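This structure is in structure tokens; I'll ask about it shortly.
All protein chains of the complex are present and in place, except for one that has been dropped.
Now for chain A:
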Amino acid sequence: MTTLNIALVGNPNCGKTALFNLLTGSRQKVANYAGATVERKEGWFTTPAGHTVRLLDLPGAYSLNATSPDEAVTRDVCAGTYKGEAAPDLLVCVADATNLRLHLRFVLEMRNLGRPVVLALNMIDAARRGGMEIDLPRLQAEIGMPVVPTVGIRRDGARSLLTQLDETLPPVPTPLPAGTDLHAMVRQILSDCVTQSTPLSDRVEERLDRWVLHPVWGPVILIVLLFFMFQAVFSWAQPVMDGIDAGMGWLGQQVGQLLPDGVLRSLIVDGVIAGAGSVVTFLPQILILFAWILALEESGYLPRAAFLLDRLMSFAGLSGRSFIPLLSSFACAVPGVMATRTIQNPRDRLVTILIAPLMTCSARLPVYTLLIGAFIPHRNIGGFLNLQGLVLFGLYALGIISAVVVARILRWRNADRQEATLLMELPAYRLPNPRDLALGLWERARIFLLRVGTTIVSLTVLLWGLSSFPAPPPGAPGPAIDWSLAGRIGHLMLPVFAPLGFNWQICVALIPGLAAREVAVGALATVYSLGSGTDTDQAALQLGQMLPTHWSMATALSLLAWYVYAPQCVATLAVIRRETSSWRVVALAAGYLFALAYVAAFLTYHIARMF
């Protein structure tokens, strides 16, 4: 039996992705469209009658008249003209039953594509609860294509759609004559097929938005949400992190006892386990952060935050649209830079890309956590705040304030007076669906662990090699690492970084940190465990307790300041290059970040030494 190619299309916020997750479960693959930087989501499933379906989740679009790269991909794939993409056999057009006035216009556009189309009337349950009655047979007749009700968030919510897919493909709908007034047609269809019994002003959105978008309460709610987000990242994750930490220590000891003393044992225990272990420890924090961002996104709150912050963003010369890419950059600058594609204005987009690395990404968290845990006392302030959480909050704030300043300067330099646009939908509120959250989190965890498994472990092993060879001559004084290649490179870098209060161990750790910031923690563990000359696995896993004996407070603060700015992430620079197709932009980003990092660390070190 042949595979059926189906493309899922629809307006943003129509619940398309929930339906996609419901149909395909975890059988999904996320990649990019060939030759474009638009995310391509594909999944597979089998219908009850045994047909194999390849389902493509196209980017949300308001119209086939594209105004962004995402919409252009949707337009071209639907038309079957996208290079390297098979033309879909069937389009499943998803429309939110509670928002038909907006969504049906796009559905009508589908009629002129010359392909079979099925309309999935999604969230039909919510529409009924809201007092809306939809005459499905009549709608089907007027819209000119099969209509199936779906509920993306219920386990059996796609049953009618699956039944429809097992029938023969519906006929290609009759195209609408050129120049048809689609809005007038939508209005006619709605008045014929839909009866609304409850007044609009009683809807949940109306009542919630009175608070959430309120000029005073709105920002208060936003600040409280963001503050709890950061407190949660720091305190809720701790027990799990302690558990993983202890587990890794135990593993190191067990493996250490099994293996004979020598190079292999050192490689496994000091290189692989100590390096990867100290990074895996931070998985709970990263997951909590992603869970917050995903939940805010799913619930419909994120665009409201963009609305509240638009004025603030326009102070930085940007629009509220830049808020979502920048917020994603708190998780990782790579998806953040990629998310800038939703910004239509090229100048806004460039500025957003350039300041995205200033948002504190989750890869910086391991470094922050390590240093804050080791140097900032665990003390309560005012009964419920803890000093460590406050310092973390301060580091995030520093990144944000710097981003505003940098954006202002870039705008001033690049005084293109093009109108900045916002024009953004504030979608219906939705309770985040556990399955969609879980799938999103699983995707992040997988990417993080893959990075640990490949890039990070190979880098820690490389660093272990640099730190172990050449071995010191027998009976040589001082720690072994002083004689190694890493020690020599660190010493060579020292004159540049000594004014920042960095010692050569930090310099060594900065090298692999280039590939991924969090590797610096693993690298420090490796460098210190090899340098300590005592029971190595213990030392590696108790880096936090050890550091205060090696570094001054000024050095630790200086390194924190360095990490707020430093352009230490090859992946970010690579994605900037890919998104802008310009090495000049990459050089500009790396150059200004390095300069800021150097100045900030220098000032921090010298000011801190005065106390």
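We take it that contacts are C-beta pairs under 8 Å (C-beta built on N, C-alpha and C of every residue); 3 or more make two chains touch, one makes a residue touch a chain; residues count from 1.
Definition applied: contacts and distances are computed from a predicted model.
Missing chain, UniProt protein name, picked from "ATP-binding cassette domain-containing protein", "Pantothenate permease", "Iron transporter" or "3-oxoacyl-ACP reductase": "Iron transporter". Contact with the chain that does not appear here is found for just one residue of A:L136, A:L176 or A:L213, A:L213.
Looking at A:F230, A:F307 or A:Y605, the residue that reaches the missing chain in the full complex is A:F307.
Interface note: of A:R101, A:R129 or A:H491, the residue touching the hidden chain in the full complex is A:R101. Mapped onto chain A, the footprint of the missing chain covers residues 62-63, 65, 67, 98-102, 105, 183, 200, 205-206, 209-210, 213-216, 218-219, 303, 306-308, 310-312, 314, 319-320, 344, 419-426.
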